[in-house]
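Below is one structure; the comments refer to it alone.
Here the complex is missing one protein chain, while the rest keep their positions.
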Amino acid sequence: MNLGDVRLVFLREARDLLRDRRALFASLFLPALLYPALFFGTAHFRKAAEKSLENREVVVGFGPGAERIRFAIEGLLRRRPCRVLSGSFEPSDLAEGRVHAIVESSPAVPAPEAVVRFRSNSDLSAEAAARVGRALEDWREEARRTRLETWGVLPDPAAAFRFEAVDAALPERAGGALLGRLLPLVLVLVTISAGSVAALEAFAAERERGTLETLLVHPVAPSDLATGKFLAILAASLAAAVTNVASLGATVALGGAGGASHSVSLSALAGAFLLLVPTAAFLAGLLAEVSARARTFREGQNYVLPLSLACMVPGLAAFLPGIELTPLLALVPIGGTALAIREVLKGGAPLLPVALAGASATVYAALLVRRTGRLLDAERILRDEPPEAEASRAHLHSRRTLGATAATFLLVFYLGFPAQARDPIGGLLATLYGIVLPCAFLVARASGLPPREAFRLSALRPAHVLAAAALVPAAGAISGLLLRLQERFLPTPESLLREMAEKMSLDTISPSLALLLFAASPGLCEELLFRGAILRGLRRDLPAAKAVAISSLLFGAFHFEIHRLVPQAALGALLAALTLRAGSLWPAVLLHAGHNALVLFAGEAVSYLLLDPRFLVASALGAFAAFRLFARPGRDAA
Amino acid sequence: MSEDGAAIRVEGLVKVYADPRRGEVRALDGVSFACARGEVLGLLGPNGAGKTTTLRILSTVLLPTEGAASVAGHDCVEEPLAVRRSIGFLSANTGLYPRLTARETLDFFGRLHHLPEDRLGPRIETLLEAFDLREIADRRCEKLSTGQRQRVSLARTVVHAPPVLILDEPTTGLDILGASAAILFLQSQRAEGCAILFSTHVMAEAEKLCDRIGILHRGRILAIGTLEELRTRTGRRYLEEIFPALLSSP
Partner (left out) sequence: MREGSAADALRIFRKEVVGAARDRHTLLHTVAVPLLVYPLLFLGTAQWMVYRKGVEENATYRVLLLGDALPPPLGEKLVRAGGLGVERETGEAGKGGGGGGGGGEADLERARASLLRGEADVVLAPGESGTLRLYFDSGGERSESGRRRVERALEGAGEEARRDAAADRGFDPTELEVASVRREDLASPEEAGRRVLGALLPVLLLVMSVTGAFGLAVDVTAGEKERRTAETTLLLPVPSRAVFAGKFLAVLAAGGLASALNLASMLLASRAFLGGLGERSLAVHVPPASLALVLLVCLLFLASAVSLLLGVALFARTFREGQSYLTPLLTLFILVPMLAFQPGARLTGATALVPIVNATFALRETLEGSISPGPFLLALAAMAVYGALAFALAARLHARAELHLAEEALPLRRFGAWLRRPEAVA
């Protein structure tokens, strides 16, 4: 590496960026100017709106028989501007806007009930209901205390449990916590947006302009050129980060967020910035990689957009409440850094995970930066092809298959979901036979395969049945064990378990209908789609392992449920491997149906069996035997 | 310089591209020629004949599939950096950095060639004078006219005083004044002893400027020689007639 050359290229890129004043303004200073506007503006408007709602007069009426309640709470209601109308009111008065809330009394057991009627689609009505509710609660609590007193229960036994909540966090920590939510996401965003301007300028625009060719005939190593450009991208993103850290920090310190001013420690900000450097290098490497593939600036922009959206997802980690920085999460690219920055800003950060986040980000950046040296491959860059050709060369069939699969998913979401909500049984059948089955043909067509070759359902042979039967325990074991294993990281909430049990309950439908609904139909339709059209379509220009992996992940995602993603994907991988091995779709159809039937009728039993090593050994033996049945892969391939 | 004094030597050059739709494409199919110091060799041929590919292999940005090429005695595959140091390369679609001034452009590329500080300054002044850029030396390239930009590009090409010039259709897109300036420039460089290889499809230019002309078609050299030699071989007078005659002859 010739450092002089790298420096020369870097300086030219930097000068070029600095002279593009409008781009500079848009990517560097505009966001920095926005925070004060956004924060102070929002705070100001919100306060004004809340104040106006708090001080607005609400009109409350009482229903028939609610005289006693009226007497009790009228005084309490008057603490805020409130007009209590005399007379008796009906719900229709609410609809016609004569009152904002109506209080009725209803004789319920064990105690009479005060019902507050309101309309949530009106701000004032909701406000009135809230005020009435508070008054009623105060009145009720007072009444209960009086009753306890008359019973001679003194002092109130609940007093020992009454509490006053005190925030033990120092003001710095509160400011840091607020900043720690916002800053990581902002940093990821500005790093990408400023970095992408620089990256597109350094690679795509340079190629479009024809100066890249000139550079490549100069006596400078292409890797030095790429390194200089990479450094310019990194410098641009870090410069944007600094301005944004300063602006956001100052806004929060001056009380832009939520009125009170927060103290923000400068050393914490500096620490956050240091943590950002390796991730900024990682992002700069990604951006360089992407924009070096584009032939024009505009094409490059189209590539950068999905990348920045994808990077935002891990960047959200610090913004969403409740995600702790654990050593495992610290290893997630971008996400680990975001969490570590949040912890550093809050102060008292756990040392090990923060160090891990910094170290892993450095490793990722180093791995990526090693590749940038190879980005300026003249053979590729100078090939005279239309822009689409370069991109479309690779994996044409796979990409068509995936496109059609995405369309299938959308159809299931937009049509299947509402159908199943209206009628669970009919909707399920309609989804499977009306969407999934036709879409299997659609996907096969998109991948360019004739249906016979995609589906391979010609001859059902005894070996197919045998193999499926031998694999049923293994399939149950795989999905059951994974469900159990993931419980540590991904515990299933009670409500979801109940919902699942209700859906597949045999109390409301007959066993034969359940078999048709939950075993036979998914077995047929989903196998035609996933192990038929999708797997074979991907297999056209992908190696078997990749085709199996992608189709299984899609199968996992198709259940639209995070807790089923991994177990179903593993099941999908088993089915896909079996299909490729057998050269027929039949074993997968039978195994899928068999597995679902097992879960349907013996789900409880399987979860006990999973603890029995003998069952697991038997499953493994069955799986081994099943795959041995098709010793020569593709024996009966059409 | 190689033993026979040729500044550019190309022997049996073959370049094969893998094309997704057309399969293998032989852009060059055994091209050989040489160009001596102080000589202007023109490569003439229709679009897709392989002119640009040949020039790019010589400027080391593409690797040949077979055959050998050397510039100023340096092998294009073995010593790419040495080759790049001895060539000035310019093509029709070469651009300039819009936000650098003419002077900064020359400075940047001069430094990329590792010109020592004490030589770079005077060299830039000489070039600004020679290409009549003094007035606009500190204006950004984005604000220059097409002709001015072309002059900056030409100055950029010779900033390191290369012994060999490789020019890919240097006059395409230029107006009459610009094109004649470019031709005057080439003549002056030849007078200084430069070996010049350039490709064109403007026959008149080739007739006027070239010491020898190579006719390239579908990756092969159909004929190479002085204009006189080509005339004798085909019995036609003008290149416009010589060219189709060569294409039709077996």
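In order of appearance the chains are A and B, and numbering begins at 1 in each one.
Keep in mind that, in the parts below, a residue touches a chain if its C-beta (ideal position, glycine included) is under 8 Å from a C-beta of that chain, and two chains touch if they have at least 3 such contacts.
The shown structure was predicted, so the numbers you read here are calculated from the model rather than taken from an experiment.
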By the document's definition of touch, the residue of A:Ala32, A:Val60 or A:Ala129 touching the omitted chain is A:Ala129
Missing-chain contact, candidates A:Val59, A:Val84 or A:Ile323, resolves to A:Ile323
The one residue from A:Leu94, A:Leu449 or A:Leu517 touching the chain left out of view is A:Leu94
Among the options A:Leu11, A:Leu85 or A:Val116, the absent chain makes contact with A:Val116
Where A:Leu53, A:Ala246, A:Leu274 or A:Leu513 are the choices, the one touching the absent chain is A:Leu53
Those residues of chain A that touch the unshown chain are 20, 22-23, 25-26, 30, 34, 37-38, 41-42, 45-46, 48-50, 52-53, 91, 94-95, 108, 110-123, 129, 133, 136-137, 140, 143-144, 147-148, 151-153, 155-170, 173-174, 176-177, 180, 205, 297-298, 302, 320-324, 346-348, 350, 406, 410, 413-415, 417-418, 420-422, 490-496, 560-563
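Basically, only the chains that are shown with their structure count from here on.
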Contacts from chain B onto chain A in the complex sit at residues 17, 20, 56, 59-63, 81-82, 84-85, 87, 89, 91, 93-100, 104, 108-109, 111-114, 140, 156
Given the complex, residues on chain A that touch chain B span 4-5, 8, 12, 15-16, 19-20, 209-211, 213-221, 378-379, 382-383, 389, 392-393
